[in-house]
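For this depiction, one protein chain was excluded, whereas all remaining protein chains were kept in their positions.
Read from first to last, the chains carry the letters A and B; within each, the first residue is number 1.
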């Protein structure tokens, strides 16, 4: 006699079997004619460059984070408007309800705005370009000499 | 539909802490950092006072979202007190050029909001929100030593493991909702009672309960879900390790206590053995691994695991008595741990590691946190030696310290339930604990070392002394606190 958890276990087994079965089924059914184009990674139509594991500039994340935050804020405001904008309740409470709901939303928005202001004031939103640093070498040879040497052995530019 | 206007006015600590956190962020724009520490302490004191305004009353806030009663106030008080002490030990942040004290303090205050939610939640959604607020803040603070690779590594590990555990927690909540149709603790409790009596299928309920418990056990670093703890505690700056190992643990156990006693007490027979097994594992792994550590800080990480085990004993012996027992234990543990970390920070700061010997400074902790750092400490710094010795005795559970009564209370809670084998393990492991706690004492008092006199700021000194005096006072007169509950 299976216990209730036995049924659960069977369910899990079935799930795995199902997924495996479908994949196998697809493998058997579909024609297999690979080309180089087909095997490249899909990247929104762009030609993929290099490995996927490259390092991104962390500033992307800050901007993305702020963006997502305000996105979510907007998403919240829609249901807020429909849920709290009930004429009957507003009428029953003599308008108090409406003010209450508005205040709460304002508090919410203000807190987020404060956060944005903070990030802004701290300069987290500025896109600082990295300053390329010229390598300096401690040597007594004047730099003009190097330039002369460079000039002399300059490779002819390829047309 | 009625809504009471007093609702949010009496959830003062949460609101105050949120607002003061924002205020602190903007205070950080000032040139001088001198104001930040006192301002934070002031905010904490205000929150502490506000917390106890409702003493003796029981309120349910926000339509069954949060509950405030005496026990919750006590736990909140313990958490606020711990934070107060941790913050007051953070004076050196102002001198550290890399540090951002304003943000750290703000994050600490925000995380406290999460902790308070975990203490008083009545709705599982609030539990989740609280856990997340606290955890995200912890991820940031763990990685706050940006130049230190170990700190970075710890933060990332903590984040990944924490996200995993959160997933399990959320899964559990979802299953529970599926089974009972309620997020409210008492609703779940009612379902558990009636369904057990009816004898119907409780499959979803049990799996959900296990998932939820596992998620929470992860947060309090109970074995076998503890693997993140040593790496994270070791990597994080000591100040925040002290915070993590006290506040997070207290809040986590308050949450576990709440959910077990309100929702799952009806199915005690179903979960207690599993919890007991977790307890035994936690005790064994925490205590035995701690023996082998060469670093004091890492030992404290394992010690915090072992204390999670002792606290779990209070949960396994779930009864009315375990509520004050766990509150008392949390307080005793927090006091000693913070004092110990306070001394560690002083000692370690005084002994920067030799970069030539230990390699690149950026890849390793910047300070020496090994046992050897304590050699001969008590000779030149009797006060620090005494503070450390008392905290170690209290953590080891030696009589006349608060830790003894904490252990006594949780043990007697379990003894009432007849879990004798559990107690045998616990007592044996306490004996093992004495070994590694006394190593520090021996190093301080009996080893030779070239320690100089360490300069301690007056306020720092006062906090250390206060923690020690409280530890001893609670050890002599446990009823002072017990009577409160």
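The rule we apply is simple: a residue touches a chain if its C-beta (ideal position, glycine included) is under 8 Å from a C-beta of that chain, and two chains touch if they have at least 3 such contacts.
Please note the rule applied: contacts and distances are computed from a predicted model.
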- [ ] Given the choices "DJ-1/PfpI family protein", "Phosphate-specific transport system accessory protein PhoU", "NADH-quinone oxidoreductase subunit L" or "ABC transporter ATP-binding protein", state the protein name listed in UniProt for the chain not shown.
- [x] "NADH-quinone oxidoreductase subunit L"
Open item on the list: Among B:19, B:45, B:273 or B:442, exactly one should touch the missing chain; which is it?
Closed with: B:273
Task: Which of B:109, B:285 or B:327 contacts the chain that the document leaves out - done: B:285
Open item on the list: Going by the contact rule already stated, which one of A:6, A:20, A:48 or A:85 would touch the omitted chain in the full complex?
Closed with: A:6
Open item on the list: Given that one chain is not shown, which residue among B:402, B:432 or B:463 touches it?
Closed with: B:432
Open item on the list: Give me the chain B residues in contact with the hidden chain, please.
Closed with: 157, 160-161, 164, 168, 206-207, 210, 214, 218, 224-225, 227-228, 230-231, 273-274, 277, 284-285, 288-289, 291-292, 412, 432, 477-480, 482-483
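By our rule, only the chains that are shown with their structure count from here on.
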Open item on the list: So in the complex, the part of chain B that touches chain A is made up of which residues?
Closed with: 1, 3, 22, 25-26, 29, 201-203, 206-207
TODO: State the interface residues of chain A toward chain B in the complex, per the touch definition above.
DONE: 4-5, 7-8, 89, 100, 111, 114, 118, 121
